[in-house]
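Note that this complex is displayed minus one protein chain, with the remaining chains in position.
Chains: A and B, in written order; residue numbering restarts at 1 for each.
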Amino acid sequence: MPDLNQAGLTITPGTWLYRLPWIGLGIGLAGMAGSAVLAQGHLQEFLHAWLVAFLFFLSIALGGLFFVLVLFATKAGWGVSIRRLAENAMATLPIFALLFLPIAWGAGQLFSWWEGPGEDALLALKEPYLNAGFFLARAAAYFIVWSAIALWFASRSARQDDSGQHSITRRLQAASGPCLILYAFTVTFASIDWIMALDPHWYSTMFGVYFFSGCLVGIFAFLVLVMGILQEAGYVGQVIHKGHYHNLGMLLYAFMVFWAYIAFSQYFLIWYANIPEETIWYLHRMHGTWSNLSLILAVGHFGVPFFFLMSRVIKEKPRLLMAGAAWMLLMHLADIYWLVMPNVYAHGPHFGILDVAALAAVGGVFMGAFGWALRRRALIPVKDPRLPESLQLDHA
Amino acid sequence: MAFLSPQLPSTEEYGVLGEFDSPRSLYRACSQVRDAGYSRWDAHTPFPIHGLERAMGLRDSRLAWLVLALGLGGAASAMVLQWWISVHAYPLVISGKPFYSWQAFEPETFEIGILGGALGAVFGMMAFNKLPMWYHPLFASKRFQRVTDDGFFISIEAWDPKFDVEGCQKFLREIGATHVEVVLR
Partner (left out) sequence: MTQTIEDNARYDPVDGRAPLILGGHDFKSLTEAVARPLESKTPPGWWVVFGISLSLLTVFGISIGWLFWEGTGIWGLNNPVGWGFAIVNFVFWVGIGHAGTLISAILFLFRQKWRTSINRSAEAMTIFAVMCALTFPGIHIGRPWVAYWMFPLPNQMGTWPNFRSPLLWDVFAVSVYGGVSFLFWYVGMIPDLATIRDRAPTKLRRMIYGLFALGWRGSMRHWQHYEKMYLLLAAMATPLVLSVHSIVSMDFAVSQLPGWHTTIFPPYFVAGAVFSGFAMVMTLMLITRSVFQMKHIVTTRHLDNMSKIMLVTGSIVGYAYAIEFFMAWFSGNPYERFVFLNRALGPYAWAYWIMVTCNVVSPQLFWFRKCRTSVPILFVLSIVVNIGMWFERYVIVVTSLHRDFLPSSWGYYVPSFWDISTLIGSFGLFFTMFCLFVRFLPTVATAEVKTVLPEADPHFPGDERVIERSDLAPDGGIS
């Protein structure tokens, strides 16, 4: 059992990790300034780029929320020492309500139904759901639910750092089940609202699950990277070890395969039935150079990592696993881009400085908020009653 | 069938069998046998004991490579078969889909890949372990019947270069065997 009083469990003042909130904020502000300049005359492109960046980082935070809830629901001991990192990721969720403002403001540029159904008979049928007021009310509801759950879990967990009370763990365990049900429905409808409704004629019952699988790929890749970076900077050396990398690597692998299963099933069923109103969505993504990106996703989001992350040797070498995780994050970004962008660029991906600026803006703010959460509390839940089990984690 | 019967040393004895009373004492004894430099020996237990393979100094099983190869081979041949049948042997227009519809061939490709891997795992295990082997000299030992219940054994085989009947019996007793016997071939 390592000595928990040793250094390495809190961020040391003066290091770059301690300054991460300011660094992040700086990048974010620079990104916003850049976006503001570049958006002149390209408002629609900018809003789509912003949506991509927003969804990408949001998916990581939502993945963190799910991971924390599941750790409590299953009373899992092994993951306790990495739970705080996921808690920090989910603690950024309230910030996303602010980052959503440009989308709310520019929704008319994103959603063709925003001003009303017009002549479109189908949109008229959908109007009770697809209208500006209800859309904004739903968005508010999602952010309230997510923020409330995330902040409540994070603050209780932080409180346990002082008191070590078992009753806190019990209460969080009891709450995790109902919270997961709320989570399932809010994430599903958020993905319907913010991605599926970009193409309001199209529908797929699988879509919520598809977005959810991306969230999990995002968070596990993110956690591997954060763990690795912290350890290289000299933190948590004794409390996170090979077993944690291995387990996270397994989860990343499992949900990468799960994503492929969901993605293929959705594509396959639509391809086979060949109903025009459904296939058009895929037709857009096979048109022009979009087909290249579709192929890259199939190979890069599934084919290559399927073999690369299969080996146990790789999952236990932090550097290699980090490389795999970085790759998966990149592919996850490509996936979100592929979901959103055909709405504005019909002939092929058009990744440019506007997208970089939006990613910097959202990513900087996310990173800053994450860094702020990181340095406020210990890097692991130091008095969680199940921590010893996690510290002794022996992968076999 | 020659491959179903054990290869035996040419000596009169098959080897020496020592019994131990718990996984704990077996574990210690195994590391001592390993350190004493024996090479043709084995431990016998009613269930797999975690970490014993390291105490014995065994190499990792290579089964995974065989399974990977057969799994990929199975998948590839299923895809080729479906392509050949649907494009060459018996081309039919079905719901306006191309003859070679890789999407529709995906399910069976996957299933046959798994089938190949699973057969590879099971029969690979049997081949690596030389099973089935219904006759073995160890079965002649009455005590050895407890190996599938609660008995823990170490056998040192006669063709080990360091083998000698007296010395091995003494050695097994020294490292904690509660009972030692000579097994004839």
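Please note the rule applied: a contact is a pair of C-beta atoms (placed from the backbone, for glycine too) under 8 Å apart; a residue touches a chain by one contact, two chains touch by 3 or more.
Predicted, not measured: the structure shown is a model, and the values here were computed from it.
Enquirer: For the full complex, can you list every visible chain touched by the one that's not shown?
Expert: So, spelled out: the chain left out of view touches A, B.
Enquirer: Name every residue on chain B in touch with the hidden partner chain.
Expert: These residues touch the chain not displayed: 22-24, 26-27, 30, 42-53, 55-56, 58, 60-61, 63-64, 67, 71, 81-82, 85-86, 89-90, 92, 94-95, 97, 101, 104-105, 107-108, 110-112, 114-115, 117-119, 121-122, 124-126, 128-129, 131-136, 138-139, 144-150, 153.
Enquirer: Mind pulling the chain A residues that touch the left-out chain?
Expert: Given the touch definition above, chain A has residues 75, 77, 122, 125-126, 129, 166, 169-170, 173, 177, 181, 184-185, 188, 192, 201, 203-209, 257, 261-262, 265-266, 268-270, 272-275, 277, 385-386, 388-389, 396 touching the missing chain.
Definition applied: only the chains that are shown with their structure count from here on.
Enquirer: Between chain A and chain B, what is the separation of their C-alpha centroids in Å?
Expert: Computed value for the inter-centroid distance: 44 Å.
Enquirer: Under the definition above, what is the set of chain A residues touching chain B in their complex?
Expert: 264, 267-268, 271-272, 274, 396
Enquirer: For chain B, which residues count as touching chain A in their complex?
Expert: Touch residues, chain B against chain A: 50, 95-96, 103-104, 106.
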